[in-house]
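This is the structure, below, for whatever I ask next.
Every protein chain except one is present and positioned as in the full complex.
For reference, chains read A, B and C in written order, and residue numbers begin at 1 within each chain.
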Amino acid sequence: MVFIEGLPGVGNVGKLAAEHLIDELHAEKFADMYSKYFPPQVLVDDDGIVKLVRNEFYFIKHNKNLESDIIFLVGDYQGLTPEGQYKLSYEILKLVESYGVKLIITLGGYGLGRMIDKPKVLGAVSTSDLIQKMKDYGVVFQRGEPGSGIVGASGLLLGLGKIKNIDGVCLMGETSGYFADPKSAQEVLKVLTKILNITIDFSELEVKANQIDKITSQIRDIEPPKMKQKEEDLHYIG
Amino acid sequence: MVFIEGLPGVGNVGKLAAEHLIDELHAEKFADMYSKYFPPQVLVDDDGIVKLVRNEFYFIKHNKNLESDIIFLVGDYQGLTPEGQYKLSYEILKLVESYGVKLIITLGGYGLGRMIDKPKVLGAVSTSDLIQKMKDYGVVFQRGEPGSGIVGASGLLLGLGKIKNIDGVCLMGETSGYFADPKSAQEVLKVLTKILNITIDFSELEVKANQIDKITSQIRDIEPPKMKQKEEDLHYIG
Amino acid sequence: MVFIEGLPGVGNVGKLAAEHLIDELHAEKFADMYSKYFPPQVLVDDDGIVKLVRNEFYFIKHNKNLESDIIFLVGDYQGLTPEGQYKLSYEILKLVESYGVKLIITLGGYGLGRMIDKPKVLGAVSTSDLIQKMKDYGVVFQRGEPGSGIVGASGLLLGLGKIKNIDGVCLMGETSGYFADPKSAQEVLKVLTKILNITIDFSELEVKANQIDKITSQIRDIEPPKMKQKEEDLHYIG
Partner (left out) sequence: MVFIEGLPGVGNVGKLAAEHLIDELHAEKFADMYSKYFPPQVLVDDDGIVKLVRNEFYFIKHNKNLESDIIFLVGDYQGLTPEGQYKLSYEILKLVESYGVKLIITLGGYGLGRMIDKPKVLGAVSTSDLIQKMKDYGVVFQRGEPGSGIVGASGLLLGLGKIKNIDGVCLMGETSGYFADPKSAQEVLKVLTKILNITIDFSELEVKANQIDKITSQIRDIEPPKMKQKEEDLHYIG
């Protein structure tokens, strides 16, 4: 049993990746999580129907194409306060532990503060046994990165899981952090599908990535040549 | 049994509407709610008598002019923190549920950030069954509005009520959001009285609306002609 | 049994008044109150000895010069958060209620934001029965003051006491609010000693008031004549 977390965060990389995988695998929702640690707010859909902000658990059973059962966690928000983050992560772990989870994979973005053409997927793990395995799947371990640690659910689930002796890995797609980044999500998913030994279709993420690319290149075309030059330089520095 | 919430919020539209209806129907107070989630403060009336800040529940039994029992919630403040908002809404729901409430109607303002002459009443509902009914009463369902969802008691009571399978609707009067807006409250009440199938007198709200109108038009007269022109343009743009 | 609260606040008026009265009556400390709602801090005295921040309860039994038993509450800080304020006031009330307190007198400052020569003592009460009595003692009830209510322990103790049917009055000495104001504290004490029907010596407060007066008049002398004029005008406007 694998547990995959993709809550909102930098560039929404984890959320985009997890939601795409849920769609492609046709995983089914089995639980909603509401909490006083979320914003006191309902969202309103296009028809005018309200939905209390929440996190959602999805499940897909192993089958001929999928070696392991998977539980997914996605949602509208993370806990608002440090204490809320701890309490939610603790309850989430208790739940997935009760289902016999053996590996936690948390998905996130790694904000660079500059545009990036070929996002790498950085990794952090709860135990040294996982490092070589993850490197074989293309995960990059970069000394001193992420320097400030991993904040929020992606970090806490690994850290609390480690105390409970559940193995864990965090996959962080490099991203500018300026907007939702489907290209970075796709790179994360390429690694994740290798770990899970499955094949999925990326076309929907690619469509989204192309839309974003079009918008950002339009912005660049509006800029005067000099500025554009500068920005392109920037591309190849980092 | 209908439950109507009108706590302070944008333009105090919900509070003004609910308090006017309580007055007109001669509903009677049956409970005060105090909470550590309210500001640590007493209000002082004109005689110098203190009153701990609170929310108040009013009740009116059905009668020949009123088809349904109604519980009202009005008050000085909403909960100060997200956690407080959740805890208070949860306790409020438990109370009104124990009285057998079948429909929750929350009242609020929808801030436009500009002056508005003929405020519409926007709606959001907890179940699709209510959309057509509400449209028949004049409620407007506008795709993508409110884009940021509904924050606070008006949202939470619907969202938490939905989990408990209690139907709910939020009526939002358009308002500038710059001051208490009795005109918007009146529009909300016109819709609400149709839903409740009752007739009430609006004259007191109209008096208040005229006072506000006088103040805002005086402000406009003080402004130099050019500025005034601009502001009037603004009126008809939005 | 009377309960008198004088915690830090605007101009430290309540604290100065209560501490002076404790000294003059030789009331004795009978309890310390520590709380996680106070700042996480020790104070260090002139010898270098630490003291955890706290509130203190003092007691003086009725005697031939004093008609009633009195409990005093003074201290370094009020609760830091709204929730802390409520929890502390609630615990304080439970304690003094267990001793049979019949009247709560809370002391505070009423900040004017300008210098004031003859501070009045404003009042607010929990029950209309007390208004005339307090007026007879020289307390001023000013329609619409304090407009923003009474925030903190001075307000909450009255408001929560009212729910428990304990009579209460808040005495607010007018003060600039710019510095600790022993003159305002003295005015509050003049009223309070009339209520308690006792006579005390004010000389120590007067010494402190003279020191403050000297400092503020020196500041005025440094100012150029024109500024000085203006400030004196200010004195007589409010």
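Going forward, a contact is a pair of C-beta atoms (placed from the backbone, for glycine too) under 8 Å apart; a residue touches a chain by one contact, two chains touch by 3 or more.
Nothing here was measured: the structure is a model prediction, and the numbers come from that model.
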**Report entry** Neighbouring shown chains of the undisplayed chain, as defined at the top
**Finding:** A, C
Query raised in the report: Quick one: which of A:Ser35, A:Gln85 or A:Ser176 touches the chain that's been left out?
Result: A:Gln85
Report summary line: Contact with the hidden chain, among A:Ile60, A:Val96 or A:Ala124, goes to A:Ala124
Report summary line: Missing-chain contacts on chain C, rising order, are 34-44, 46-53, 80
Query - Touching residues (missing chain, whole complex) on chain A - result: 79, 82-83, 85-87, 89, 123-128, 131, 141-146, 149-152, 155-156, 158-160, 162-163, 168, 170
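The criterion applied here is as follows: only the chains that are shown with their structure count from here on.
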Requested in this report: Determine the shape of the graph in which chains are vertices and touching pairs are edges (line, ring, star, complete, other).
Outcome: line
**Report entry** Inter-copy rotation, chain A to chain B, in degrees (Cα atoms; steps of 5)
**Finding:** 90
Query raised in the report: At what distance in angstrom does the C-alpha mean of chain B lie from that of chain A?
Result: 39
Query raised in the report: Roughly how far is chain A from chain C, going centre to centre by Cα mean, in whole Å?
Result: 55
